[in-house]
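Removed from the display is one protein chain of the complex; every other protein chain stays in position.
Showing chain A:
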Amino acid sequence: MRAVLARIASRPLPAPLLGGLALLAVMVAFTVSPGTFAPYDPLAFDYNALLSPPSAAHLFGTDQFGRDILSRTIAAAAVDLQIALFATIFPGLLGSLIGLFVGWYGGVADAVFGRLVDLVVTFPFLVLVIAIVAILGPGLANMYIAVTAVGWVFYARLMRGEVLVQKSGEYVAAARVLGYSTPRIIFRHILPNAVRPVLVYAVTDMALAILLGSSLGYLGLGAQPPTAEWGVLIADGKNFFTTAPWIVLFPGAAIVLAGLGFSLTGDGLADLLEVRR
């Protein structure tokens, strides 16, 4: 970790990473204090301004109930940021631990793991998630459970591969000759060297998580109305697309920008964390 901090201090950050971090900073600001940025209450109806196009009073226009789209897009940032984090952290942690374990111990655990991975990746990711949410019932909590139940596989596979590479390194042999305990070798020596691709993948995966959350929201399986969530906003506006496209366009643009922010950050992080040998 100190290596990374020292590198950050010594080198100017690349422009794509700065751009990505700026986009994420906006999202975080909207999450921390939506009231500062949103001109209206995102849930307040205004029957004098139904389906009004973008104007000085409503920069992004209003929906069929007269709710301000700008305010709703800003309010949705909190939900989507939560989705981006939780839908990667839970499967990321679970998968990394499993990958660390099977990579280190190998043998039967690894063989069972391999078959399990084959089984899970046979199904399209989204179909499997939708199936699990359909069984558990719609809602964000169940969505996280479904994403974790499916998504851990990708993290575990990545981590396992890295652990296999690292554990054959001579520095691990040196640690064993020095009599270090297995937990110390796994967590202090292997993990810091194996975690980089997993971290980078996780940040990039956050972009996909937002798309997934929005997709499930759109399908009515994720965040539930009237909660503002970008996918839900798009689903709300789809019937008015030809007459009031602004209801759909602005949350859609928010999804694109958030995804871009995570992707750029992920790429920048990959460069930054590269270890020199």
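What we mean here is this: a contact is a pair of C-beta atoms (placed from the backbone, for glycine too) under 8 Å apart; a residue touches a chain by one contact, two chains touch by 3 or more; residues count from 1.
By definition in this document, contacts and distances are computed from a predicted model.
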Query - Hidden subunit of the complex - UniProt protein name among "Electron transfer flavoprotein subunit beta", "ABC transporter ATP-binding protein", "RsbT co-antagonist protein RsbRA" or "Monovalent cation/proton antiporter, MnhG/PhaG subunit" - result: "ABC transporter ATP-binding protein"
Report summary line: From A:L13, A:A174 or A:A253, the answer for touching the chain not displayed is A:A174
Query raised in the report: Of the listed residues A:P34, A:P54 or A:P192, which contacts the missing chain in the full complex?
Result: A:P192
Requested in this report: Kindly note down the residues of chain A that lie in touch with the hidden chain.
Outcome: 2-3, 169-171, 173-180, 184, 188-189, 192-193, 275-277
